[in-house]
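Omission of a single protein chain aside, the complex is shown with its protein chains in their original locations.
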Amino acid sequence: MTDLERLVAIEDIKQLKARYFRALDTKDWALYAGVFTDDAEIDVRGSTDSTSADEESSAIDGFNDNAVFIGGRAFADYVSEITVGTTTAHHGHMPEIDVLGPTTARGIWAMEDRLWQPETAPFRLMHGWGHYHETYEKRDGKWLIRTMRITKLRNDLS
Amino acid sequence: MTDLERLVAIEDIKQLKARYFRALDTKDWALYAGVFTDDAEIDVRGSTDSTSADEESSAIDGFNDNAVFIGGRAFADYVSEITVGTTTAHHGHMPEIDVLGPTTARGIWAMEDRLWQPETAPFRLMHGWGHYHETYEKRDGKWLIRTMRITKLRNDLS
Partner (left out) sequence: MTDLERLVAIEDIKQLKARYFRALDTKDWALYAGVFTDDAEIDVRGSTDSTSADEESSAIDGFNDNAVFIGGRAFADYVSEITVGTTTAHHGHMPEIDVLGPTTARGIWAMEDRLWQPETAPFRLMHGWGHYHETYEKRDGKWLIRTMRITKLRNDLS
């Protein structure tokens, strides 16, 4: 690939991930499902790892019981269900995107997320910091998320 | 436009918005005014929308009463006045910049802002999450913000 082709791919992937975040926080589930491949492997088991001193592990029972998903549609269905009544703000930072070839790439993003829960939930706010570890594929001219895994540095419940 | 021209425009617009944020938080009002066109339309009515459970709507009376501004100078004058004694930190994230032609573009940015108020204010901190919706124009060889509108996912007063 030329330098220009590499830079175009990187910008396209940055905008792909930007749609991921905007769709998630504005609850545009069709847009959200569409940023993944149909066979995407999405592992969010690490997303509720917590080092908070006041954590009660029971507080997040029910979250991520079955937390490896195949395909954007299945994952969007799951996320839309667990965020009913929840306001969320997810931000990505400082991407390291490595274009491996014309149709494959991988990337790491730093992230911070907040989930403000409804009154009925066992906690008011889940607030986390961590990283996304991802691979991307270009299919039919569009970059999509092929695999996604979340690791957390810290997760606070309050 | 070529791919290269598009990438140059996107990077220029990212640096334009970076100056917007740095000027705002360091209170460099001449720099701040200069990131907008003279006829910019700036709609910040959404910037104090709040879903905070402990919101008292009266707390933000006086904010944004007349919150559509024309031109960078008028807007900078307004912001400089309402932030006397206030420390602010505004961060933009995850741009989706769409270059429409050699001199026009549009973009969406995720954002988070904090305004720490002086003792005399009715609240200590306004802390928000949302999006900027913007258009850009290139005039005399420089990209500038032509329209700006803020929407908030959540805004907390404490």
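When the chains are written out, they are named A and B in that same order, and each has its own residue count from 1.
The rule is simple: a residue touches a chain if its C-beta (ideal position, glycine included) is under 8 Å from a C-beta of that chain, and two chains touch if they have at least 3 such contacts.
Not measured: the values here are computed from a predicted model.
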For the chain left off this view, which of B:91, B:106 or B:149 is in contact with it?
B:91
For chain B, residues touching the missing partner are 4, 7-8, 11, 14-15, 17-19, 21-22, 25-26, 87-89, 91-93, 114, 116
Pick out the residues on chain A that sit against the missing chain.
3-4, 7, 10, 51, 93-97, 108, 110, 112, 129, 131, 153-154
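Going forward, only the chains that are shown with their structure count from here on.
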What whole-Å value do you get for the distance between chain A and chain B if each is reduced to the mean of its CA atoms?
26
